[in-house]
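Below you'll find the structure I mean.
Removed: one protein chain of the complex. Kept in place: all other protein chains.
Letters are used for the chains, namely A, B and C, taken in the order the chains are written, and counting of residues starts over at 1 for each.
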Amino acid sequence: MTNYFQKKNNQWSILVIIILSIINILNIVYNTPMVPDQHWAQKIFYVHVPSAWIGFLSYFIVMISGFMYLTSRDNKWDNIGLAASEIGTFFMALVLITGPIWATPIWGQPWVWEPRLVTTLILFLIYIGYFMIRAYGGYIERMKRNAAALGIVAFINVPIIFLSVQFWSPEIQSHPQVEMAEQPSEILSPFIFSLIVFTMLYTVMIRYRVYVINLNNGMNEDV
Amino acid sequence: MYNFFGYFISVYVIVFGLIILWFIIQFRSENRFLLKKYDNDKGMN
Amino acid sequence: MLSVQNISKAFNRKKILKNISFSQKEGESIVFMGRNGAGKSTLFRIIARLMTYDNGSIIFQGKNLLKVKPIHSSKLFYLGHSPGMYHPFSAIENLNFLLSLRKIYKDQSEILDVLDQFGLMESANEPIGVYSEGMLQRLKIVCAQLMDWDMILIDEPFSNLDKDGLDLVQKHISFWRSQNKTISMILHNKNHAENFCDRILTLESGIIK
Partner (left out) sequence: MFLVLLKKELFIELRSKELILSMVVFGIAIVLAFSFSSNLSRAVVINYASGMFWITILFVSALGVHRSFAYEKEYDAFSMLVTAPIDRGLIFLAKWVSGFIYLTLMEILIIFPFFKFLMIDYPSNILIAISTTLFINLGIMAVANLVSGIAMRSNLSEILLPILFFPLVSPIIIAATKISTSVMLNDSYVLWEIWVLIVGSIIIISGLAGYVLFDYLVEE
């Protein structure tokens, strides 16, 4: 039971991630255009949207692993579900922290009923309930089933929450970069690069977390 | 030229700081489990 | 009739049942014994599909219960510790509901005279919330008598029964056995077990001895 980072390829992966992140930050700071009136605040976009993308991606993985766990009853899927939900909620929290910071310079007031932010908030609240179920769901095997079911229910509600919030606040001037396609290419390419780096970072994080969970479960089993 | 620079820096510090913090927490909890497991194995044989 | 192959179940990672396997032929009756917490009730609840299990398989009348729709286990009946009925309903309403759940249509007189046999006639119309433990136990046996099943799982049929309640239940169980029905029970004292079953299996910390 060695350390996760004693294995050769894991060391390589974490090194690659560190280098790529540094390149990513330098790339964002230096060769992205300075949008006339937003100046530096616009550059938050390169971090804010990828972490939101990872949050929703990991909640999607929670749904998939929940579905697989319910059908195949294999503990492996539940570990993935737990790891994905933890990292997903971590990134959603990041989005909810950086959102208002980004909104103050651009729109003047911190919290704005913008569809994406509100969907993130609602999902974040649902996942607080998810971790409550994991803590108080009765004995472990049943708690895993309930958590998997909630993971599925939470994600199938994402499109509905997004749609209902979208129509609820059309009058608010929408997210600055809502039309991803028409962005000038020199904004788009660093954004795509940052998105890729964040996704790779996410894969390393989730593998590491699953390894630690297995260690934890393995340790309890022998007791 | 450097207006809103404060917001930019704070967001990046928060995001990458918390990610590094997360890795540190995982690393420490992993060591704790390995240590506990090592005591178990040592105690066992 | 029923074959259980290496069922195992864990609560909070503590293995309660470790690879239980046994089989039961038509008309054979088995008594499970073992001290409290050995996993007897858990095994019964798993067979009755009330509780999930980690691995293994249960074949009832040739069908794997996990893979198949619940309709196929209609001939299997389970009586647990708790009466499993609704406290606001009266005895008759509960029985009618449970019978219609299994698409069995019996006229009222038949229900009434079985209730009469068990001495529950005078309180048949009161909500079972006011029944005593012994009356609830008799009501469970009445329910078993009315249902049509090929195999029954009874969890401690003789608990908190008075003298003639005991004779009544014993009479019915031997009546069922004479009708070549498969019965598996959980009992605690030996002499009861002797004259009611062909085989005794003791469950000791998750393994069948």
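The rule is simple: a residue touches a chain if its C-beta (ideal position, glycine included) is under 8 Å from a C-beta of that chain, and two chains touch if they have at least 3 such contacts.
Worth saying up front: this structure is predicted, and the values here are computed from it rather than measured.
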_Neighbouring displayed chains - absent chain, whole complex_ = A, C
*Given A:34, A:153 or A:192, the one touching the chain that is not displayed*: A:153
_Residue touching the undisplayed chain, where the options are C:21, C:52 or C:159_ = C:52
_So one chain is hidden, and I want to know which residue out of A:75, A:164, A:189 or A:214 touches that hidden chain in the complete assembly._
A:164
*asked:* From the list C:74, C:145 or C:202, pick the residue that touches the absent chain.
replied: C:74
*On chain C, residues whose C-beta touches the chain left out of the figure*: 45, 48-52, 69-74, 76-78, 80, 82-89, 93, 97-98, 100-103, 127-129
_For review purposes, identify every residue of chain A that touches the missing chain, sorted by number._
70, 122-123, 125-126, 128-129, 132-133, 136-138, 142-143, 145-146, 148-150, 152-154, 156-157, 160-161, 163-165, 167-168
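Keep in mind that, in the parts below, only the chains that are shown with their structure count from here on.
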_Whole-Å separation of chain centres (CA-atom averages), chain B against chain C_ = 53
_I'd like the Å distance between the centres of chain A and chain C, where a centre is the mean of that chain's Cα atoms._
49
*Find the geometric centre of each of chain A and chain B from their Cα atoms only, then give the gap between the two centres in Å, rounded to an integer.*
17
_Footprint of chain B on chain A - complex, ascending_ = 1, 3-5, 21, 25, 38-41, 43-44, 47-48, 51, 90, 94, 97-98, 101-102, 104-105, 201, 205, 208-209, 211-212, 215-216, 218-219, 222-223
*Where on chain A does chain C make contact in their complex?*
73, 139-141, 145, 217, 220-221
*Please name which positions on chain B make contact with chain A in the complex.*
1-5, 7-8, 10-12, 14-16, 18-19, 22-23, 26-27, 29-31, 33-34, 36-37, 40
